[in-house]
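Some chains have been omitted; the remaining ones sit where they do in the full complex.
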Amino acid sequence: MSQAERSQPLLTPEIIASHGLSEEEYQKIVKALGREPNYTELGVFSVMWSEHCSYKSSKRLLKLLPTEGPAVLQGPGENAGIVDIGGGLAAVFKIESHNHPSFIEPYQGAATGVGGILRDVFTMGARPIASLNSLRFGAFDHPRTRYLLCGVVAGIGGYGNCVGVPTLGGELFFDECYNSNILVNAFTLGIAKKKRIFRGRAKGIGNPLIYVGAKTGRDGIHGATMASEAFSDEAEKRRPTVQVGDPFTEKLLLEACLELMDKDCLVGIQDMGAAGLTSSAAEMAARGGTGVEFELSLVPLREKGMTPYEILLSESQERMLLVAKKGSEEEVKSIFNRWDLDAVVVGRVTRGGLFRALFHGQEVVRIPIEALTSAAPVYSRPAERPEGHDEAQKLDLRKIQEPDDLGAVLKQLLDSPNIASKEWVYRQYDHFVRSNTVVAPGADAAVIRIKGTDKGLALTADGNSRYCYLDPYVGGVLAVAEAARNLACVGAHPLGLSDCLNFGSPEKPEVMWQFSQVVQGMRDGCVGLGVPVVSGNVSFYNETDGRPIHPTPVVAMVGLLPKVARCVTPWFKTAGDLVVLLGRTREELGASEYLRVVHGLVKGTPPWIDLASERAVQQCCLRAIERGIVRSAHDVSEGGLAVALAECCIGGPEKALGARIETHEMMRADALLFGESQSRIIVSIKERDLGRLREITGKEGAPLRVIGVVGGTRLIIQPVIQAPVDELKSIWSSSLERRLK
Amino acid sequence: MQLGLGFAVRFKIFISLKEGVLDPQGKAVERSLHSLGYQEVQGVRMGKYIEVNLDLASRQEAEARIREMCERLLANPVIEDYRFEIEDEKPSAASKNRAES
Amino acid sequence: MRWGVIVFPGSCDDQDVYDCLKHVLGQKVEFVWHRDNLQADFDCLVLPGGFSYGDYLRAGAVARFSPIMRGVVEYASRGGLVVGICNGFQILCEAGLLPGVLTRNASLQFVCRHVYLRLEETDTPFTCAGKKGQVLKLPVKHGEGCYYADPTTLERLRQNRQILFRYVDAKGRTSAAANPNGSLDDIAGVCNEGRNVFGMMPHPEDATEKILGSDDGLKIFSSIAAAGKEREKGARVG
């Protein structure tokens, strides 16, 4: 028996099931091949047809999202999306989840998540210049939360800092629905020359396939969970389920790839992410309309005795697959060797659309590319509104007693980890490297300049899963609206977004219902605000103790500032400035942080939104910033008006500034202060600019109300709150650290 | 410092990465040793070395406690193995001298 | 004046230094590859920040053996100006060109934030354009920036006035809160006895334009440029 045959055990129903394939799917494979697959082929199908690679449960619904717009150069379907930012430059970006690995080993899981998204971006010819991270953890007092939080944050910093890409913002939210299933979504943006964009395409029959980067080990092979007879216990033990990140190698890979991209030898390139060599080769061949052929014994290995199955399915990090022009092999190698990296020809592009892998000359895999990609199963899974939903949405405000001391409530909210300053997190991330950072983390959106131009880019990540749980459609709309609003607050016009959709099991009808509602909401939000989706990622099977997490779409949006020097930050600047509220406050308390923190309730419906009003408010803010009359701008989000005002006073890097506010809305004081009505922005302006601001709001049709004046050492909201800003600041800024001591 | 209960020793604990787990640190050190001319070096693996003083009633108890500490805190069972040794066995006083606080 | 910015595998702030020297200060600047030999005619060499060789063993420990470092040591011994920023500082200490060592931050966490520095000595090429006691605002971003030297070395540093920067608050006073990493004696930057080699943990190159939140970093680069000019003049005369 040859070495290749020895590693091909016979398939049993158990082996098939343990590969996550249904009987029906297996029959489909047999049909596509015209024969039974061998063990290695089964492995290849199982990863390519997995939810993660094939999007089989989400594909149909994702088609609803608008993906076109004037700035879009590349929509979904490539390694990352691309938008035009003018001047011959393009912004390349994507968000991706790394939830399960981060739960198993928080540091390495989060670190390798960052590594993966960086590769998705530089594989397209872009130099990464900014990252974001969106994090969800269980209840703060859950025994594992602290360990997971510390590990994840250290891992994100450990990787991103070492590669030299600044991490400029993100989200951090705690809710018990994430107790055993945290979410770690990582986003990266890079800048490329429009003319030098690379895609994952295997073209040119006979062109070499070149493997570059780290050696292949047994990391992350799906089979780790599999109780197959194929491997002795010993072999199983040698397969770690956790991948360890090597940011130094990533940095070398990044520099070497960018150097290579400046030359004229590259045809296509793709990182080896999930499903490793298999999916990168198959996807490149599918896009190129070609086939691929490998000699697996040429793949650089870290460990002895690896089987073809393991080599094809390994998810070792920091590796890329290139298609180079025939004859340029030596040039490619010399560039990679200069950076101390392996570059090995492991195969070539072929005619005929076959995925062929040889091992020491013997064929071990022979599958039509089509069968792996376009012919992968697609499902319309049943969707059903969950039974208890009406009950959850019911909220009788009359039964909720208004607290006596609203000042104490404000302090309680500022102390809530969901609202408190996230400085403990972003202090661990390098946010200066590359010397572009104009607005560092802590504002509504981060702003970087584009060197060599007057322009800037703004970045934000948003998504409130409590809203989505209580009304997934509205939650989807609000995620898009809030992201766009955060961009408006710094003065940026949205160009496009990347979304990460984190949900429970798609095999549960109520999860599919949530998913379809969220996607429809996001679609309407995107259409209403004119923002296309250019890339994204779906993560299903996020369940905690058998119960799905709250539906959690994360929207990472990128905007352009024509003049970066005009950008605005959220905090008050000078005593005497007027405080103005754009937008309207309604008596809405459903789904609010206030209800949860003060009354222990997750109930009601999320705040109402009307996209025309939302758009009007955002336009006003943008216009006013363009005219240079806005001294500060901050949107009202979790915690409502009172929290937003407090953040304007205390959120800045300099000394806190007070304000004196008077509002005369006819409604419950708690709703007025802590309700989360949407489409509201607090701006501060010089008194003499009020007329000009009114002109703008009048034209755009947005409500404007002067609510107070900046100054003093206290935040006074007449007649119910009077608090020294220093005290508010100390509560808000020390909350996380105090809890983590 | 606690009162001596009889069995006071210094433990040495070694934490190393499980076989098969990528060890970027070890790899980097190995490469650097090679470039410094130590070609004869192979298979470099980096780990942690922890010394602790323990003061308990018996050796069995001390070992059991150390094992527990390793599993709960000192080693990350997902990617690391641990091992420990007793430095020496002297009466409490000796160990007290070596302790820091 | 001709500047060289050394690129080690894993350098991250090399481009930042290059950009500010070239575009903000209009200097002549080139990258120098770690594996190359050093050409003699640079007026100042910068070892930039980053994670050379991943800093996997100790920060700077591996980079100090890069081929270029032989040239750097020799260049420094001839009186050439050498600046190490962050990782560059760590490398210079490991290489023995500067006294002491940079260890893990007392917080055990990476720290990224703006800090204030008090300029302690002005009779060096790196600080000559500043005023004694002047306070600069610069970013730090490091996990191993806690300066340590044994008591004898520390005493010598003080006596020779080799401590060029200390961490302070906005008003120029030292305090535990103002020290981001637990450095001994609040040390943020030191020079050698010959006053031609200098290392600091904060990043002047990321604070060279108002739009980045501070342009105080220019003080250091323009000091060096001024000193370089003086030297050129001196060389011409002498």
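Each chain carries a letter (A, B and C) given by its place in the written order, and its residues are counted from 1.
Please note the rule applied: contacts are C-beta pairs under 8 Å (C-beta built on N, C-alpha and C of every residue); 3 or more make two chains touch, one makes a residue touch a chain.
None of the values given here were measured: they were computed from a predicted structure.
Protein chain copy numbers for the full complex, given in the shown labels, come to A x1, B x2, C x1.
Criterion: only the chains that are shown with their structure count from here on.
Chain-to-chain contact here is organised exhaustively, every possible pair of chains being in touch.
Contact tally for A-B versus A-C: the pair with more C-beta pairs in contact is A-C.
Averaged Cα coordinates give chain A a centre that lies 36 Å from the centre of chain C. Note on chain placement: the centre of chain A and the centre of chain B lie 39 Å apart, centres being C-alpha means. In chain B, 24, 28 are the positions where the chain touches two or more neighbouring chains simultaneously.
Of all residues in chain A, those touching 2 or more other chains are 246, 248-249, 340, listed in ascending order. Across the interface of their complex, chain C is touched by residues 24-25, 28-29, 32, 35-36, 46 of chain B.
Looking at the complex, you find that chain B touches chain A at residues 17-24, 27-28, 31, 76, 78-79.
Chain A makes touch with chain B in their complex at residues 104-105, 108, 214, 217-219, 237-246, 248-249, 302-303, 316-317, 340.
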